[in-house]
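A short worksheet on the structure shown next.
Only one protein chain is missing; all other protein chains are in place.
== chain A ==
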Amino acid sequence: MLSKDVAKTLRSRLSQSVQRLWLVCLCISPLAQATDIPLVLTDNSGIYQQFARLISQRTALPTETLLLNQATHEIRQRPIVVAIGTRACEELARHTQSPTRLICTFLPSQAFQHLIDHPQKADTDIERAIDAVFLDQPIQRQVALARLLVPQAKYLGTLYGESSQIYQTEIEEYAQQYGFLTLSDFLREEGNPVQTLTPLLERSQVFLALPDSTLFNRTVTKWLLYISLRNRVPLIGFSESYVDAGALIGVYSTPEQQAQQVAETLSAIRQGRSPVQAFPQYFTLKVNSNTERTLRMRLPSLDQLSQALLQEEMR
């Protein structure tokens, strides 16, 4: 037992030392003011740093970038705090108090939903207390895109995992609205993705990929790309790398577009807006021209598709 305790203490100290080393390496402005808006990063990966820089560039308000473990009591009491990434959102939601306004960004809506479903503070109504800008696209946008891609398609396919299951009701509603019949299945962690996907893709005329857990995405994405291509089913991906890997088209928001929306949220909060959880307002479409050729499709131009989607959303 003693040796276990010693090992645990050593491990903890080593972990702290490593974190301190990172702190030293981080370029933090020495002139940070107590009124600056803290942009709190989940970790020090380049993507979070870059996103924080983009927010700073797009807002007129003073900001300060720091890591989650640097978010001291004083930081958490500032009037507005921005949490970048799921873990930063979870931690800060637990430790910020009214009247501090917390904006969670750079996280999927399911992660936020989980936070709501499993609140760490019994007396907090998170939905009413926190602003959020999600990474994932609104379901309507995705289903509308499916309809624009394949106007004559009857069957829209989707595969749900434990996390993406929450989209099911909304997808079925919008699928009906856009004249689709849905084909879907549910894949558990112990399920066989090939056995599940193959019959689904053999009958689908267009397929919607949904973000789920990392494990789900890592395994399912590969097979989804292969089997959809083999069955010549247009696949709609949720990230740029999905398109690069072989999806016909992707609808996603770039970090620049996300940062713009966060900057606008900051302005709105300053003007007294109540908390809002929002899907991305700005989005990008990207087509994989190799896949387009393989599927022998001729898609409308991306501008036409974007305009059509915006019109759909304004209806």
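By our rule, a contact is a pair of C-beta atoms (placed from the backbone, for glycine too) under 8 Å apart; a residue touches a chain by one contact, two chains touch by 3 or more; residues count from 1.
The criterion applied here is as follows: contacts and distances are computed from a predicted model.
Engineer: Between "ABC transporter ATP-binding protein", "TonB-dependent receptor", "Anti-sigma regulatory factor" or "Aliphatic amidase expression-regulating protein", choose the name on the UniProt record of the chain that's been left out.
Structural biologist: Options "ABC transporter ATP-binding protein", "TonB-dependent receptor", "Anti-sigma regulatory factor" or "Aliphatic amidase expression-regulating protein" narrow down to "TonB-dependent receptor" for the missing chain.
Engineer: With the missing chain put back, one of A:F180, A:F207 or A:Y252 would touch it. Which one?
Structural biologist: A:Y252
Engineer: Please pick, from A:T63, A:T86 or A:S184, the residue that touches the omitted chain in the full complex.
Structural biologist: A:T86
Engineer: From the list A:T63, A:T96 or A:Q110, which touches the chain that is not on show?
Structural biologist: Final answer for the missing-chain contact: A:Q110.
Engineer: For chain A, enumerate the residues touching the unshown chain of the complex.
Structural biologist: Within chain A, the residues touching the omitted chain are 11-12, 14-15, 18, 21-22, 25-26, 42-47, 49-50, 85-87, 106-108, 110-111, 114, 135-136, 162-164, 187-195, 198, 211-220, 222-223, 225-227, 229-230, 232, 238-239, 241, 244-245, 252, 289, 293, 296.
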